[in-house]
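Removed: one protein chain of the complex. Kept in place: all other protein chains.
And now, chain A:
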Amino acid sequence: MAVKSTMSNQQKLVQAFCDALGVSSQTVNDELQYNTIREWDSTGHMVLVSELETVFNVMLDTDDIIDMSSVAKAKTILAKYGVSL
């Protein structure tokens, strides 16, 4: 936890993708899109949503889940809830 608290939001975001989808941090870049890798399918998506909610302490609605089609989009959506990235 001590390590996590010193992480930037950017690092936390990458870590959340890694933890939720089980991919390496090299895979997680802005261009990474939903359904383009086996790990980020609809099941992985819901795990990811819940991980992002926990890490950033936000509540995402159904529109957000549909809109979150890439890492870049995830940043835009989190920004909407006041998470600076």
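As a convention for this text, contacts are C-beta pairs under 8 Å (C-beta built on N, C-alpha and C of every residue); 3 or more make two chains touch, one makes a residue touch a chain; residues count from 1.
In the analysis below, contacts and distances are computed from a predicted model.
Colleague: Identify the UniProt protein name of the omitted chain, choosing among "FtsX-like permease family protein", "DMSO/TMAO reductase YedYZ molybdopterin-dependent catalytic subunit", "Oxidoreductase" or "Acyl-protein synthetase".
Modeller: UniProt protein name of the non-displayed chain: "Acyl-protein synthetase".
Colleague: Can you tell me which of A:C18, A:L32 or A:I65 touches the chain that was removed from the display?
Modeller: Among A:C18, A:L32 or A:I65, only A:I65 touches the chain that is not shown.
Colleague: Where the complex has a chain not shown, which of A:T43, A:N57 or A:S84 is the residue touching it?
Modeller: Of all options in A:T43, A:N57 or A:S84, contact with the hidden chain holds for A:T43.
Colleague: Could you pull out which residues of chain A are in touch with the chain that's been left out?
Modeller: So the residues of chain A touching the unseen chain are 35, 42-43, 46, 50, 53, 59-63, 65-66, 69.
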